[in-house]
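Here it is, the structure in full.
Note that one protein chain is taken out, while the other chains of the complex remain in position.
For chain A:
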Amino acid sequence: MDGVTQLQRQFVEHATSLYREGYLDDQFTQLQKLQDETNPDFVVEVVTLFFEDSEKLLNNLATALQQESVDYKQVDAYVHQFKGSSSSIGAQRVKNVCVVFRNYCDEKNLDGCVVCLQQAKNEYLLVRNKLEALFNLEQQILQAGGSVPMIV
């Protein structure tokens, strides 16, 4: 049981740190609330979708920005997508980067866009790592027979 408690504490600490450091916001909590008996893997499923979608989008963006003549409209559409999905799961920092990114898009500022893309990539990777860690912990807790504590 100690192990479970340990894991639980670790989980809570990790989760709270995610909130505290701004990786995640309320939306993630909302997402968690949507998960219940009828839909036990909802969060993981959604987040996984997000990962897949994000990687695709990041690739698209990278390609788009390497073009001779950058189609900012297209780029904007991608960023909009990215922003939408990131805000849906509550990846706050990714979303923030996307906001800035879109501003650069509006200005057709290639340098800014490239920098933003880099940052978005970084943020995405960061949040992905963090979330994966969180899911791992959750998995471990569940395997250990404990319940996943609620984070408020």
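Rule of thumb we're sticking to: a residue touches a chain if its C-beta (ideal position, glycine included) is under 8 Å from a C-beta of that chain, and two chains touch if they have at least 3 such contacts; residues count from 1.
Keep in mind that, in the parts below, contacts and distances are computed from a predicted model.
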| task | Pick, from "Phospholipid-transporting ATPase", "TAFII28-domain-containing protein", "histidine kinase" or "Guanine nucleotide-binding protein subunit beta", the protein name that UniProt gives for the chain of this complex that is not shown. | result | "histidine kinase"
| task | Touching the absent chain in the whole complex: find that residue among A:12, A:62 or A:77. | result | A:77
| field | Given A:18, A:75 or A:97, the one touching the chain that is not displayed | value | A:97
| Which of A:6, A:119 or A:140 contacts the chain that the document leaves out | A:119
| Those residues of chain A which, in the complete complex, touch the missing chain | 21-22, 27, 30-31, 34-36, 38-39, 42, 45-46, 49-50, 52-53, 77, 80-81, 83-90, 93, 96-97, 99-100, 103-104, 119, 123, 152
